[in-house]
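Single-structure report; data block below.
Yeah, one chain of the complex is gone here, protein chain that is, but the others are all in their spots.
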Amino acid sequence: MNPTDTEVTPWSPTATWVVRGLGMAAAVAVAATVWLGLWVTPPDQAQHNLVRLVYVHPPIAWVALYLAFGVAAASSVLWLWPRTRSRFWDRLAVSAVEVGTVFTALTLITGSIWGRPTWGVWWAWDARLTSTALLLVLLLGYLAVRRVPADPDSRARRSAVVALVAAVDVPIVHFSVDWWHTLHQGATVLNANLSPTIHGSMAWTLLLGFVAFTLLFAWMLAIRYRIEVLSERLLDSELDVALHERWAEGTGPVAGEPGGALASTGRRA
Amino acid sequence: MATAVLLRTAVCVTGRFPALAGVDLAVAQGEVVVLEGPNGAGKTSVLRVCAGLLPLSSGEGTVLGCDLRLHAPAVRRRVGMLGHAAALYDDLTVFENVRFAVRAAGGDMAHVDSVLDRLELGGRLRRTPVGRLSAGQRRRVALALLVTRRPELWLLDEPHAGLDTGARAVLGEIVAEAVSGGATVLLASHEPEESWPLADRVVSLVGGRVVGERALRAPECRPPAPEQLRAVPGGVHVA
Partner (left out) sequence: MWRDTVLVAGKDLRIELRSRVVMHQVVPVGVLVLVLFAFALGPDRAPMAKAAPGLFWVAVLFASVLAVQRSFAVEASDGARDGLRLSGLDPAGVFLGKSAAVAVQLVVLEVVLTAGVVVLYGSHIRSYGSIIVAGLAGTAGLAAAGTLYGALAAGLRVRETLLPFLFLPVAAPVLLAGTRAWQVALGTAGNVGNVGSAGDPWVRLLLVFAAVYLALGVVIFGPLQEAS
């Protein structure tokens, strides 16, 4: 039940180096994106400097909506499937959801910042933003279920079901909100396109942005996974202590000698 | 004789608490075993594990030939449990509760009336919603649910609690009949005077582990006729 090594890193030295490399690559890529996005690329005709958010908002949204959620849903399915069930998938799912929550919140924030000068409001019921907001609530629901005290198996079960239900809901939400929007639109200011025309250096920077945030997600996922393994290990050692205390119940002074209960009542007949 | 229940170093963790800390238990088919021990020893947990309700964290468990780790749901149809709380629907009558339980288990309704009469739940009580019954009567209904399902393994958690003398006697008869019909009975009890006369063996549990065992009579002997049981007050075994 309990791994015998007491090192802090729960995986092999190779894996540790891979994760570190991932982190460094992510840092470099993000820095490069920031540099290119803020200084090198030209401002847009219509949106001026605001367009620089295009290097950040769509990549973050992609990570949140597809990558994180996809990993969480796939891990949940793999956990629920008896043949592939393993604690690995449960840990991966919770890591993906937690990191995904951060990215989803960032998507909303960057989206809102982007929309404010264009639309004049901090929040508009744009199809994408609405779907993303709902996704955030679904993810928070997952985290709420996760917090309910339960043994690891039950907790994993409930979480996996929540992830699956949410995963199934997301495309439905997406379509319904989209239709809601296209039917409701006239030519309103919301149609003022947030997507500028992208060419040249902007396209490369955008691509770099996608790569950078994907790397960042992968690194954060790995770190969160490690935290999960360590906290499980902590719980296991607490369980060991509890087990020893339980055994002590059997041989402590309260219960008397083993078989003492039987011996005393046997004398009664 | 076939083994009805086999637990090997069964560890069962509920939340953060190890309810069972390594239980070894073997019960042959047709045996009647009493689990005794102080409060919190894990008697209820053993019963729940055998019912397939509590998953094993480690160790092995086989009940009625089914591995508990893989086929726990399959076990439940063949097992009957009388727990502390009776799983009854307050708004349905006694008869409706029994009918639902029997139909759910795929049994037939032929013997229901006789069982209800035997447990003094016939007549007017049959049509009374369970919510209006007294605690003792509800316990009888729970017992009726168990009996009418005819399970292969009986798990009784403090069955004598809440029952009056008449019902206790009927319980003894019912257990004896079930065993001669091939069922296995595992009961947890704080009352040796009531439970030991029914049993072949007593197993002591402390701190989530089995600490002792004592045979009350050879397992091959069939349990005595009900009249003989009533004649032995607080006795240990019948020669």
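Note that the chains take the letters A and B in the order they are written out, and that residue 1 is the start of every chain.
Rule of thumb we're sticking to: contacts are C-beta pairs under 8 Å (C-beta built on N, C-alpha and C of every residue); 3 or more make two chains touch, one makes a residue touch a chain.
It should be emphasised that the depicted structure is a prediction, and the values quoted were computed from it without experimental measurement.
Of the candidate positions A:V94, A:L129 or A:V177, contact with the unshown chain belongs to A:V177. For the chain missing from the display, the contacting residue among A:V34, A:V165, A:I227 or A:A242 is A:V165, taking the whole complex into account.
Although one chain is not drawn, the whole complex shows that of B:L88, B:L121, B:L143 or B:V211 it is B:L88 that touches it.
Note that of B:D24, B:D67, B:E96 or B:E173, the residue touching the chain absent from this view is B:E96. On the side of chain A, touch with the chain left out of the figure occurs at residues 80, 134, 137-138, 140-141, 144-145, 148, 150-151, 153-155, 157-158, 161-162, 164-166, 168-169, 172-173, 175-177, 179-180, 183-184, 186.
Although one chain is not shown, part of chain B still touches it, namely residues 14, 51, 53-55, 72-73, 76-77, 79, 81, 83-92, 96, 100-101, 103-106, 129, 131.
Here is the rule we use: only the chains that are shown with their structure count from here on.
Annotation: 46 Å between the Cα-based centres of chain A and chain B. Interface of chain B with chain A (complex): residues 11, 13-18, 21-22, 36-38, 40-41, 55, 57-58, 192, 202, 204, 206-209, 211-212, 214, 234-236. Remark: chain A residues 1, 149-151, 153, 235, 238-239, 242-243, 246-251, 254-255, 258-259, 261-262, 265-266, 268-269 touch chain B in the complex.
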